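Shown here: the complex without one of its protein chains, the others still in place.
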Amino acid sequence: MNDLMLDQPILQLKGLEKRFDLDQGFLETVKLRKGKFVREQRSVHAVNNVTLDVARGEALCVVGESGCGKSTVARLVAGLLHPSAGEIHYDGERIDDRSRKSMLPLRKKMQMIFQNPYASLNPRMTIQQALEEPVRHHNPLLSRGEVREKVADVMQSVGVDPLWSGRYPHEFSGGQRQRIAIARALTVDPEFIIADEPISALDVSIQAQVLNLMLDAKEQRGLTYLFITHDLSVVEHFGTKVAVLYLGAVCELAETTTLFANPKHPYTKALLSAVPQLNDDKPNHIRLKGEIPTPINMPSGCPFHTRCPSANNRCMTEKPRPLRQPDGSTVACHAVEENRA
Amino acid sequence: MSSLSTNTNRPSRLARILNSNMAYSFRRNPVAMVSMGVFLLIAIASIFAPLIAPFDPYDPANIDIMNSEFPPVWVDGAEAEFVFGTDDQGRDLWSTILYGTRLSLIIGLCAVGLQAFLGITIGLLAGYIGGRLDSLLMRLADIQLSFSTLMVAIIFLAITQAMFGSETFNQYAVYFLIAVIGIAEWPQYARTVRATVLAEKKKEYVDSARVLGFGPIRIMVRHILPNSLSPIFVISTVQVANAIISEASLSFLGLGMPPSQPSLGSLISSGFDYIFSGSWWITTIPGVVLIVLVLVINLLGDWMRDVLNPKLYKG
Partner (left out) sequence: MSLLSVRDLTVKFAMRDDTVTALNQISFDLAKGERLGIVGESGAGKSITGFSLMNLISKPGFIDNGQILFDGEDVAQMSDKALRDMRGNRMAMIFQDPMVTLNPVLTIGQQMVETLRAHRKLSKAEAAQIAIVKLREVYIPSPEERMDQYPHELSGGMRQRIIIAMALLLDPQLIIADEPTTALDVTIQADIMELLLELCQSNKVGLILITHDLGVVSQMTERTLVMYAGRIIEAGKTREIINDPQHPYTQGLINALPQQTLPGQKLKQIPGTMPSLTAIPRGCPFSPRCQYAVENCRNTLPEVVQYAGIEVACHEVKRLHNDRLEQSA
């Protein structure tokens, strides 16, 4: 068509925010404080002002520790949750405010793979039923034979023998189930896949199999991935671009090679040094003080300042803005900005 | 079901069922096996009542008042024709019990069917949609539960009896009983189903179905409901036993089946007047049948709960 279309990112997150209210209903918000009744709404700030672009053909990895909001980002993009603020654009069109019906055409383009292959397949459906269902739903005009052919094709492409299609999920191992879950997402021929920790529930030798399968699918089908993970070695291997999340905010966004060669944000540095390596027997990681604060009591200023080795007074009061660095990465850190880190 | 699956050398469906955990634990549990045997015996005998019973208790031509209050055959003064003796109207007790058990079972099963339909629908909606609808439906259930089943049933049946007159009432008594027992106990189902739906809703396969763009009704019926069946089975057994008891109690109080078309409850009730005049069998024998029937259903329910939901048992 035209160059404009090609240049446009496939997915854009603009100032995305998500809060979960802890106190639901009026009565729960009323609390006794110092002898007085006050109304107080506590909420979990899961995602705070996340702005990201995913270009076509890219594999953007979102990394972070538990509770950093990475899964929430995935679920927001997939439309399983509605953002509290901000916008999500797919192919230039806003999608976060759409109804289920008007999302339907988009469901064929955007699919999701989940973390736990033991829970992501309906235990009461045979593999055949589970795979046929989405094909039928999105292509009501296909004949029985065509549907079956499509299912057999997809099963073959993920390396599960179509002869097994009459079996139930519990008859398969974790790795095979994850293959089937991937197959289910691929039955509608999507162009964009959201993968929420797809290999973290699997064994080492199986992780490699599933990761290879996802790489194959990327090559053969020209897929774009939004890949959520906590495992940095997977990121280095799989991702073209990395966003590091801490307490719901992006602290560093860079090309994978740039990030691993030259991490800038103090949190990224600590995270990278904490990965156990095969070949040094002396653990020598950057020790962070304390632990991750809960997203209920968000620290003021930079979310990382409570644990940051190079935090100063400015970090405690002022939220750092994401700033573009000479090598193309974007870092939200006062210390990097002031050349202190 | 597909041509692909038949090619593989898998055991047949029957073989798989026989080899399942449930069948295995059944074979290992003598109580469950005996209960099932007794239940099947009672059920089959009552289903085929018209074939087995020597007399038709509904046919006035068969009844002779001169035959009334014969004792069972093992008591002196019995008539060999009437194995369990006869009741005050001269009906053969054995035949009447067979027909009565059939009525009790039909009312119990249909009432539970109605409960299950209402309860599952309401529970699914409340659990899946949540929010205001959930609060509203669950408060309704709370209100319903705060009236005892029997109280609701007595009021309802007493009013309908007064409104329609006892002749019309007696004609449609079966339907009234099914309706009132069915409606009075739906919250049991609704609460259980809602709790399971809330647990299932969080699982990833439901998210996966939503991401694939399936509508809420499809997700509820095709995905969540089949995975919520175990607790439904478990409460169903208990509820059938309860419904049979409710029916018996109502009939005993004279608000259920009429004496011309007796269920186990009304049989016990009608015999109760004669218990002190020496005709103990009219009440006692149907009473024993009722107790055995309810007991085996409850024992089966216990076993099923152990197999399907071990956690519930511990907790």
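When the chains are written out, they are named A and B in that same order, and each has its own residue count from 1.
The rule is simple: a contact is a pair of C-beta atoms (placed from the backbone, for glycine too) under 8 Å apart; a residue touches a chain by one contact, two chains touch by 3 or more.
In this text, all values refer to a predicted model and were calculated from it rather than measured experimentally.
Across the whole complex, the hidden chain's contacts among the shown chains comprise A. Residue in contact with the omitted chain (choice from A:35, A:276 or A:326): A:276.
Note that of A:95, A:208 or A:298, the residue touching the chain absent from this view is A:208. Touching the omitted chain from chain A are residues 65-66, 173, 175-176, 203-209, 211-212, 215-216, 230, 232-234, 236-238, 256-257, 270-271, 273-283, 285, 287-288, 291-292.
The definition used in the following text is that only the chains that are shown with their structure count from here on.
Interface residues of chain A, counted against chain B in their complex, comprise 75, 78-80, 100, 103-104, 107-108, 110-112, 114-116, 119-126, 128, 133-134, 137-138, 148, 152, 162-167, 181, 184, 188. Residues 1-2, 4-8, 10, 203-205, 207-215, 222-223, 226-227 of chain B are the ones touching chain A in the complex.
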